[in-house]
Structure formats: C-alpha cells, structure tokens
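One protein chain is absent from this view; the other protein chains keep their places.
Order of writing sets the labels: A and B. Residues in every chain begin at 1.
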Amino acid sequence: MIKTPERVPFLLRVIRRRPPAPHTGIQETGPARETLGPGEISAHTPFECRNDRASAGASSITSWIPPWMFWMAMLLAAPQALCGGQRVDPALVPSMFAPESAPAHSISHLAGFVLAITGGMFALVAGLLIYVIVRYRRRPNDDGMEPAQVYGSGPVEAAWTTVPLLIVVAFTLTTARVIQEVQDAREPASAVNVQIIGHQWWWEIRYPELGIVTANELHVPVSQGGEPRPAFLDLRSADVVHSFWVPRLMGKIDLVPNKVNSMWIEPERPGLFLGQCGTYCGTEHAYMLIRVFADLPQDFDRWAERQKAPPENDPSAAAGRRVFERTACVNCHVIGGARDRRFGPDLTHLMSRSTLASGALSNSPAALRAWINSPEQFKPGVLMPTMNLSDNDLDKLVAYLSTLK
Amino acid sequence: MNDTSHLGEIAGGMPLAARAAEDRTVLDTLHSWLVTVDHKKLGLMYILYGLGFLFIGGLEATLIRLQLIAPGLHVIAPVAFNQLFTMHGTTMVFLVGMPLIFGFANYLVPLMIGARDLAFPRLNAFGLWLSVFGGLLLYFSYIGGQGLSGAGSAPDVGWFAYAPLTAKAFSKGHSTDYWTLGILVSGFGSIATAANIITTIVCMRCRGMSLTRMPLLAWLCLVVCGMVLIAVGPLTAAQVMLLLDRFAGSHFFDTQAGGSAVLWMHFFWIFGHPEVYILVIPAFAFASEIIPVFSRKAIFGYPVMVGATCAIAFVSLGVWAHHMFTVGMTSTGNTFFVVSTMMIGVPTGIKIFNWLGTMWGGKLRFATPMLFSIAFLFQFLIAGLTGIMLACAPWDWQLNDSYFLIAHFHYVLVGAIVFMIFAAIYYWFPKATGRLLSERLGKWHFWLFLIGFHMTFDTMHFAGILGMPRRIYTYEADRGWGTLNLICTIGVAFQIAGVLIMSVNLLRSLRKGKPAGSDPWDAWTLEWSTSSPPPEYNFSEIPAVESRRPLWDLKHPADPDWKYE
Partner (left out) sequence: MNGTADSKPIEPTADWAPSKGVVGMSCLIIAESAIFLMFVVAYLFYVGKSLGGPTPRQVLDIPVLNTICLLSSSATITVALRALRKGETKRFSRWWLATIVLGAWFLLGTGYEWRRLIYEKGLTLQTNLFGTTFYSLVGLHATHVVIGLLGLMLVMAFTLAGWVNQDHAERTHVLGLYWHFVDGVWVVVFTVVYVIGR
C-alpha cells in the first residue's frame, strides 16, 4: 500500500524525496521483520491487541471499540443538545447570545463572526485529521516497510503560516472596532447616571442626580423608539474586587477598590434581567445576585418618585421603629434621613424590592423575619450578625420594616 | 551508596520485579530511593508525586461537581466549597503539572542527549524534596487550625488569590499564608530544577549532537525551563510582597493606603500566562516524540517546530493582561493585548499542522499512546479556537470568569496536557520498568476517559454561554443551568473509571507485564538504545550521533537520516 513517488499528491513533493527504505530490522535484538500475508499480524508486534486485531478482519473504526460502548457514548452525548431545564422561563435565562441591549448586541455580533470563522477552521482541520486517521492507518496486510520519509515542505509551511496570520489580522481589526464602540462610547445628555458600589456581598446603588439610594436591584428606563436612554454605571468597590455581570445587557466589568470603572447598558424592552457578581469575592460570592428592571419611561419616573420620597411614618409601627433605633441595626443600616453610606444596605424602601439579601430570599414579611432572626442560615458567612432579638421585638421590627414601601 | 543494592542495577536489563530475588530489605530499597541523586529515580518520584496529587485534586473536583449537580444544594458549606476549588486549582497547577513536567524531563533528557545524569545531581534531589515539602505544607492547611467556621485552614481565595481578598482584613487566619508559603517553597524547587536541566542540555550533549540534532523533547524542555526561570520570579516576588503585607504591615496591595489591587493581578498573570505555556509545551514535546513513531515518519518540519516553540515562549511573555480585560484598562491597553494574544495563536496552530503533516503519508499504529495523542490533537485544536474567542476582548467581557472559561482551560489542561501525560506514561513505562502495559486496559482507560472528558467539558461551554459564573457554590434554579450541570457531573464518573483502570494497569503490569525489551515501539531516539530499565549509568559508552534519529541510522544503514537533514 505504499505509494510510489509518482502518485504522491503535489503538496507532498519535496526536494529531498526518498524512496521507501527496506527495513533491515533492529540490529541487536530480534530477527528482521517477515513479510506479512493478508490478515496476518506480525509475531513481533508487541501489542496485546493482536488477538482483537486478528479476529476483527476488516479495518474499520468500530472494530477498535465494542459496539455497545459506541452506542452508549451516542446516547450519553444526546442530552448535550438540551440547553435548558423545563420549569425555567426562557426570557430570564441570562444567555449572552440573547442580547437585549446595544453593547450586548455589539458583542454578540462580534462573537457570531468569530464563531463562524473558527467553526470553519475547526471543520477544516478536524476534517483533515479524520481523513488522515482513516486514510493512513496501517492496514492488516501491511508489508512492514517504512513509508516515505518526508522532512518538511517550505511552500506548505509558508501557506499554513500565512493563512492563520491573515485570519488573526481580520479578527484583530474587528475586535478593535468593537472595543472602541463599546468602551469609548460618549454619554448622551439623556443618560441616567448610576453609581454602583460593591460590598461583600451586596450591591449599593445610588442615583446621584435623582437623589435615590437603594440596594441590589437596579431600575433603568427602557430605550424604545428613537430616543435612546442608556444608563451609565460608575463602578466602585468598598472592599474587594467584584464584577457586575448581566449577560443580556452587557459584558462584565470589575469593581476594583481604589479605582473607578464605568460601563453602560441600554435595555430595549421592559422586563427583568438577571445577573450576578462575576469575580470571586469571598464566602458568599454565589449569592451576590443582581436584578435589573428595565421600566417604561413613565414607570421609571414613578419608581424614582417613590424612591426619592421619605420613608413611611406609620404611627402603628412606631414601636418597631424604636426597636430599630435602640438595637444595633441603626449602626449599619439607614432608613430615611441623610442617606449617608453605611456598612449595610439602605432600607428606606425595603419593601419595594423583590428579594432580600441580594437574591438569597424572596421579599416577604415572613422571609424578612426569618432573615433577621438568623441571617447565617440563609447566607453562611454573611457579615450581618445574628441580632438575638426576642420574639416580641422581632415581630414589632418586622411590622415596622414591612411598612417601608 | 554504601549498600550493595546498586550492584544489582549494573546488571541492567532485568525488569524490576526480578531484582526482588536479591538480598535486600524493604528498608534498604526505601533508603536508596530517599537518598538517591539518580535522575531516573528522582524523575519517577516526581511523577509518582504528581500522579498522587492528580488523584487528590480529582477528588476535590468530584466534590465540587457533586455540590453543583443540581441547583440550590447546600451539601457542602460555602467555606468548604471555596476551599475545594482553591485547592483543586492550586494542586493541579503546582503539585501535578509542574512535578509531572519536571519528572518526565528529569527522566528523559539525559537519556535522550546521551548523558549520564543531570548537570547537578544533588541540586536535582534538593529541587524534588523542596517541591514535596511545599506540597505537604499546602495540604497541612486542611488540618492546621480551626479556620473560619471550623472548616480548617485550607486557602479559600481562589488559585490566583486576588488582592485585597488576601489581605489580613479579608482573609483572617492563616489559610492564605499556607497558600503563599507552600507555593513559594515549591517555586524555589522549580527554579533549581529548571536551571539544572538547562545546564544539562547546554553542556552535556553527546558527541555529534548539535542543538539542531537534539530530539524535539529536549528542545522543548530547554524552552520550558527557560520560561520557568523568567516566569516563576514574578510570582515569587508577588508572594513575598503579600507576606510583607500580611505580616510586616506593608502596603503593596493595601487599597486603604493607596495600594493597588490591579498590581497583584499584573504580577500574578505575568507569571500565570507563561505558566500555562510551561504546562502545555511538554505536552507538545510528548506529542512530537510519540506521533512520529506511531506514524512511522520523521517529524514534519523540525526547524519550524523549534522556531514556533521559541516564538510561543517569547510572545507568551507579552499577553498576560488578556486575563484582565474586565479590570478596566484603557481601550488602547485592551487592544494591545488582543493583538498579542491573537498572534500567539499562529505558531500554536502551525504546530498542529506539523503534527498532521507528520501523520500524512505515514502508517498509523493505534496503540494506546497514539490514541491519546490523536485525542490531544482534536482537543488542543478546540482549546486553541476557544482561546481565540476569549482573545476578543469584548466577547471576553462576557466569557471571562464564566464556565466557558473553565471549559477552555480544562480543555487545555486535561484535554491536551493530561491526555499527553497518559500517552507519555504508556509510551515510556516499558522503558522505565522493563514491562509492557496492557493494551486492553489501556484502550478501556482511553475510551472511558474520553467520554467522561467530553461529557463534562463540552457542556461547560454552554453553561458559560448561558451566563453561569465560576466559583459559585450553588446557583438558582431559574437560570436554566440545571441539566447542563447534571451532565457535567455524570461525566466525572467516567473519568474516575478511566483513571482507576489506569492505576490497575500500572500496578498489575509492574509485576506481571510482558517483558518489553529495549525498544518495544521501534523508535529512533537514544533512550531506546539502553536496556529497559536503563542501568544507573545510562550508557556503558557515551554514544556519538550523526543525525536527529540515531536509531533510524542504525536500523537503516543504507539509508540514514543524515543524508537528508
């Protein structure tokens, strides 16, 4: 089955072509190789697979592995096609290929382009590899001679250097353009400015121009129709490195202490977008979840008005307010007043949020009670201590906090 | 030394089991291994050490995957989980990857270049024991102290230990110190061994073996060791700075005093990126030795292979900040690193083509080492392409620190490196022990591990695309990641099965494997001219070579290599 030089494809022809060398055997040990008849395996083959090979007969891929293993592998590979669970709302799955914001679209288009080209490269090279494995495998009726030795080929090597280089140049240029498009975008006058300060393990969110302070849940107006209203986010950290990541809206940018980073998002439909901290920041990194609500303009304005308003002052909840002020709560949390920065989240409009503890619990009086009673149970390692309140105090406190809408 | 045990080795040729007949206690054998300065024994000890930690790191990974098999699980406490992924990463890079590389280089380089030992045999032993000590120190952390919530003091800051999470304020207790000191000590061992190997290659090649006639494995080890010299220093420096911060009150990474968290990232990744090339280039070295032998052809384009490796080494020193695309560098900074990272894809791709070119026109024999090598080619191709995807900075803003990233680097670390480690074990085990491994068990190992690997790491790509970040001890059910994580975890079972079969194969073949002879694979480099296992002095007479494949010249005296290259 050795090709004579004339039949070798053009690409393999090299300057120093050599005829197949007759194999004279290993000098010190063992005799020269015998010529093999069809289906025969050399007695000198050191492999233990000679029994399998002898019985297999025809040389095909499935003779190397038992059929049952092949089919089991196929069966197991099938579930890989499933990309989501059943009871999951597909609109919430934070897929980067379901972009719903201008920067996310830019990234997604770049990704599609790169994926297409690299996919093509994969198909080409993997195809060649499969071809080589099939075409150049040693046949059972092999004559034992060494194949023609080819040491290299200038033209071939030049070709497979140049083509990848050109592809790389194309990728670089496209990428540079998108970097500039996203990173150096100019902020329009209509933009909403938000400051996000990362803490272990919650998000402090401030709207300096609107005078709003909240936590963990970001509200931004939708950009629909002709008028874009992006939200420009300033990212800072109060302790360690965090990362703000809402895949459908934009890639992640880190919150680094002693540094101010910025990013922008431009949601194009009203709704909820899920995200979470994207850089390991300590014990409860897994529960530093983000919820971004894109609101229609009127809804956003209404939300902003409510957030700006002072806290509810319900006289029936005054007892709870006293509990709040008398115990250590007031050292870490702010309700109303100057809205200065504290160690823990601002609670002025606690009940307007859909979750507690940065997504660890859904927000309801019962959950709130359980949380205050034992934060460690829901978020082990959390920096809020167990307050050890009596049941009576706890009830009053929860009743008060439940009025903070 | 002063015992007579080494006399038995001069007889060479005898498989290890046969030597038991000599007058020698277990303690004598143990002692001879403990005090040895023989590169072969030290190499085998490095490899055993690396394989041992491979199992331990794999156990840690299994626990991680069990916790993540379904959403909302709290089987493993958060601190314990964070310790698991930190220790898993640290173990695999520093206690598995590096020792295995140095182990194989230690064993093979002198044999391949016709030398009797490394340049500094005692330094060699020192390097090994320093590495062992560092690893043991790191693992002592599990039992050394109560730590946070009684979970022990193992480090839980991630394998790259970003500042200021590692500052005393945020990392109480000594868990971070165990990480720092364990790796610092191992790092000195690595530098010592790298210097040793470089000196050996530069000064002790046999007659006729110019640098251009060296086996590719020796060349690539030379490049790797050069990179170790340059890359480990920054990590050592950063760790010294971290220790000063934690114990002497300095402010290198103290953001409250104006220090910079980003500076740690720069230092770490100036080490970290060349480190991953340090880990993968030996895999290339094994492929460059194994693929030609099982294709029955010389390596295609030897000079280009050397040149491409040097190019990779050189460029790899300039790409580090592609791990920092999300940190907020300027658009110019980001673009620069996009360019350099894309560029490194070119020489890497060239190598894949060269291996393809080697197989083209050959006569492929699908023994176990070759099976692993072929899987390596597919998997490294995919790993390289996902690397190109990650090099696009805007796309990296989505992909970084997600499960796509984990999938990419496990494709390199497991799909390329571990697969080639397995190939190298199957290929050189007969040389080191004088016995063949079972091909049947080898194929079982291969197929089980292949299936498991793909089940786990193919699905991880999709989890990342669906927005799953890394290093989370659990996840919400409404994100749609449940099924993918389930498949991911099931794949681990297959990998465990494959590795267990390999262990059985290794242990059984040590005692009952067929005698291998000196050259079971009909190969062409100098190590196959010695007996199996080689005598302690390697060669009774230092050989002289005339080409890159000295044994080919011997086997084909009418048609030697030196006529053509």
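FYI, a contact is a pair of C-beta atoms (placed from the backbone, for glycine too) under 8 Å apart; a residue touches a chain by one contact, two chains touch by 3 or more.
In this text, all values refer to a predicted model and were calculated from it rather than measured experimentally.
In the entire assembly, the chain absent from the figure touches the shown chains B. Summary of contacts with the chain left out: across B:G259, B:G362 or B:G442, the touching residue is B:G259. In the complete assembly, the contact with the undisplayed chain comes from B:I198, out of B:I198, B:I421, B:I465 or B:L484. The omitted chain makes contact with just one of the residues B:A125, B:A161, B:V232 or B:I382: B:V232. Where subunit B meets the chain that is not shown, the touching residues are 119-120, 191, 194-196, 198-199, 202-205, 207-208, 210, 212-213, 225-226, 229-234, 236-238, 240-241, 244, 248-252, 257-260, 263, 267, 270, 546-547, 560, 562-565.
Heads up, the rule we're going with is that only the chains that are shown with their structure count from here on.
Distance from the subunit A centre to the subunit B centre is 26 Å, each centre being the mean of its Cα atoms.
The touching residues of subunit B, counted against subunit A in their complex, run 77-79, 82, 148-149, 156-158, 162, 164-165, 170, 255, 258-262, 295-298, 300-304, 326-328, 330-331, 334-335, 338-339, 342-343, 345-346, 349-350, 352-354, 356-357, 359-367, 374, 377-378, 381-382, 385, 388-389, 391-402, 436, 438-440, 443, 447, 451, 454-455, 458-459, 462, 465-467, 469-484, 487, 490, 514, 516-522, 554-559, 561, 564-565. On subunit A, the positions that touch subunit B within their shared complex are 3, 8, 12, 16, 18, 21-30, 46-49, 52, 64-65, 69, 73, 76-77, 79-80, 82-85, 87-90, 92-97, 104, 106-107, 110-111, 114-115, 118, 121-122, 125-126, 128-129, 132-133, 136-138, 142, 146-153, 156-157, 160-161, 164-165, 168, 171-172, 174-176, 178-180, 182-184, 200, 235, 239-241, 243, 245, 247, 250-254, 256-259, 261-262, 274-286, 289, 359, 380-381.
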